[in-house]
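Only one protein chain is missing from this complex, and each of the others stays in its spot.
Right, chain A next:
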Amino acid sequence: MSIWEYANPKKFLHTSERVLPSLWVVSAVLILGGLIWGFFFTPDDYRQGSTVKIIYLHVPAALMAINAWFMMLLASLIWVIRRHHVSALAAKAAAPVGIIMTLIALITGAIWGQPMWGTWWAWDPRLTSFLVLFLFYLGYIALWEAIDNPDTAADLTSILCLVGSVFAVLSRYAVNFWNQGLHQGASLSLDKEENVADVFAFPLYTCMAGFILFFIALVLYRTGTEIRARRMKALIARERMSDA
């Protein structure tokens, strides 16, 4: 029993269908629970007032925006090296989820930034690198849509993902060059003494776990859809062959 067994689409569909219902339920409970906990049962911050509560959407979305790209990078590598179709389709399925997460992070950040920083947008390193990440997602999705042959599209997009990752990291360090910017440093890290206060941190952890599971569920579901669409196309082609 190894993980590569799930490269078989049938096996993948079978297992993901059994896992999916519980994934949906658990992620929904965690997200809703975390949000309700965060919105109604935590105190307002003494300086930021109630605007602090947008953190429960902003931080998990930003976390998933980066990790979705990371997952696409891994899936692209697996496609390039081992040529499992499920892997290429999983990368394709993750991209639209990732771009939406990036947008959520950008928009919630702007909504929070308006009252706190007095501006919707600043060319701060973190904000700028998210904008660049958004452009990378856009190009990646557009390339998938532009190419008819699915294998060619999978090859080209996976190489674009590899090259893009290098340049995304480069841009991250390049924008650091301007200045340290407005955005505060990480409020949650394992190696620091001082983190966000526990009252805020626990609902935040709940939301983050919920977003991670929600992302996994979405990607599994969308990959299943892609596999079925591919199978349908093959069936239609076969039908046409037998008619002719």
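Following the convention adopted for this analysis, a contact is a pair of C-beta atoms (placed from the backbone, for glycine too) under 8 Å apart; a residue touches a chain by one contact, two chains touch by 3 or more; residues count from 1.
Convention: contacts and distances are computed from a predicted model.
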Exercise. UniProt name of the unshown chain, from "Cytochrome oxidase maturation protein, cbb3-type", "Sugar ABC transporter permease", "Heme exporter protein B" or "Nitric oxide reductase subunit B"?
Worked result: "Heme exporter protein B"
Exercise. So which of A:Phe12, A:Trp79 or A:Phe136 would be touching the chain we can't see?
Worked result: A:Phe136
Exercise. Can you list where chain A touches the absent chain?
Worked result: 132, 135-136, 138-139, 142-143, 146-147, 152, 155-156, 159-160, 162-164, 167-168, 170-171, 173-175, 177-178
